[in-house]
Structure formats: structure tokens, C-alpha cells
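Complex shown without one protein chain; remaining protein chains in place.
Right, chain A next:
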Amino acid sequence: MECVFGLVGDGFALVAADSSAVNSILVHKSNEDKIMILDSHKLLGASGEAGDRVQFTEYIQKNVHLYEFRNGIPLSTAAAANFTRGELAQALRKDMDNHLERSELKSLDLTPISVGIITSKFVVTTILAPSVGTAQPKGCIGNGRDSSIAGYDKDIGPSLYYIDYIATLHKVDKGAFGYGSFFSLSMMDRHYHSGMSLKEAVDLVDKCIVEIRTRLVVSPPNFVIKIVDKDGAKEYAWRETIKDAEEPTA
């Protein structure tokens, strides 16, 4: 039921994600932000089991920050994507019952996550989420945790990476996953062309959202759109059909 998709336009990359947090038949909230801002010029949109998704994306975000502090310059999008993919690949292959030694990750014990996130793997060591307080994963391969990393580098411009739950990494112009991908990918195949302006791209995103809302049986009501361009990563807009109730004022 989760839909995340993204595309690359003229001087920007865009990621849209649904914003419902669901547990079996219960909708916890409809304004969950699933696109994490990794650093000033990178977005990570992820879908999948909520605890794992948040745990993994925050872990990636902190490692991206750590790299920037250590080296004085931020990571490139490609490097971030490859780091994330690698972390995911490692987590998939970790033997949970017998903790295997992993050479680069000495003192910190990362419990594996069943997340399909699009991210790249870092070689740089890390802050692995310390074993105190990590979410216990259910299994090595989850229900399909996928993610997309969108970023803007000064020298190569915007780029988008697709990473799925078994650590496939692709650099793409447009990508989507989840049930919504059936509709959004077709829509993008029909209307996407390289070098779209922001207005055209947002129109296309809206078209995809309309398709998802019309054709998906349990479609998410609200979406969030975030873009990253030369001025940085920021939230662009929400597309809401249901507004969560306001907090009652005293």
C-alpha cells in the first residue's frame, strides 16, 4: 500500500511518498513523513515496516553527517547511494543467531534490519546503531523495504537512485516502488521526458497521485513531495485529502 516514486527534472530531483502509517487494518496517522533529508542536498525516501524504515534511514542520515564532519565536505549522491546499498546488503547476510565478526564494524553491533532502502553503502566506519535500543528485526528479508535516494551534486547535477529491499542499486531517471508503482511507473513512462521543468514534473506527480487514488484499492489519502536542487533539499508540497484532526487547544 505504500507508494514512493521519484523522478529527475531539469536541475532538480523530486521524490513523492505517501504519508500513511498503517498497522494491519488500522491507520495510525496520515501525515507520516517518509522522505528523510539526509543532508543539505540529499533526500532518502523509504517505504516498508515503520520501525525498520525509521531506524535504517536515521542510521544512514547520521553516517552521512559523520562523513561530513570527518572530511569537511559532504558525500556525493552516488557515494551515499552505494553506502546505503552496502549496509542493506550486509544486513541481509548477517547471521542473527551467531553474531559474525565484521571487520570494519568493530565495536558497534548492528542488528540487521529488514528494510529495503535505497541507499548506498559506505566503506567509512560508522556509527552503527548501538545494540542498546535498536529495533529487533523480524527477519533478514522483510516485506519489501525499498527506497530512493535523490540528490544534487554541484558537478553532475541532480540524480536519483533506486534501491530495493534486496539491495539492488540502479541509477535511474524515474523510479517507483510499492503497489502504487504499477500506476505511477506507467504514467511516468507515458509523460516523462528528460529535462522537465518543476511545474511539468509536479503536474506529472499529480497525475500519478490521481491514478493511485483512483485505481489502488486501499490507496493512501495523503502524499508529500520533496525536491532537491542547487539550493538544497526541502519539502515542496503536501497533497492531502484527509487532514489529521488539529490538536485541541486549551
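Criterion: a residue touches a chain if its C-beta (ideal position, glycine included) is under 8 Å from a C-beta of that chain, and two chains touch if they have at least 3 such contacts; residues count from 1.
Methods note: contacts and distances are computed from a predicted model.
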{"item": "Chain not present in the shown complex, as UniProt names it (candidates \"Proteasome subunit alpha type\", \"General transcription and DNA repair factor IIH helicase subunit XPD\", \"Globin domain-containing protein\" or \"Tubulin--tyrosine ligase-like protein 9\")", "value": "\"Proteasome subunit alpha type\""}
{"item": "Among A:L66, A:V172 or A:A237, the residue in touch with the chain that has been omitted", "value": "A:L66"}
{"item": "Chain A, residues in touch with the chain not shown (by the definition above)", "value": "58-59, 62-63, 65-66, 69-70, 72, 126-127, 129-130, 132-133"}
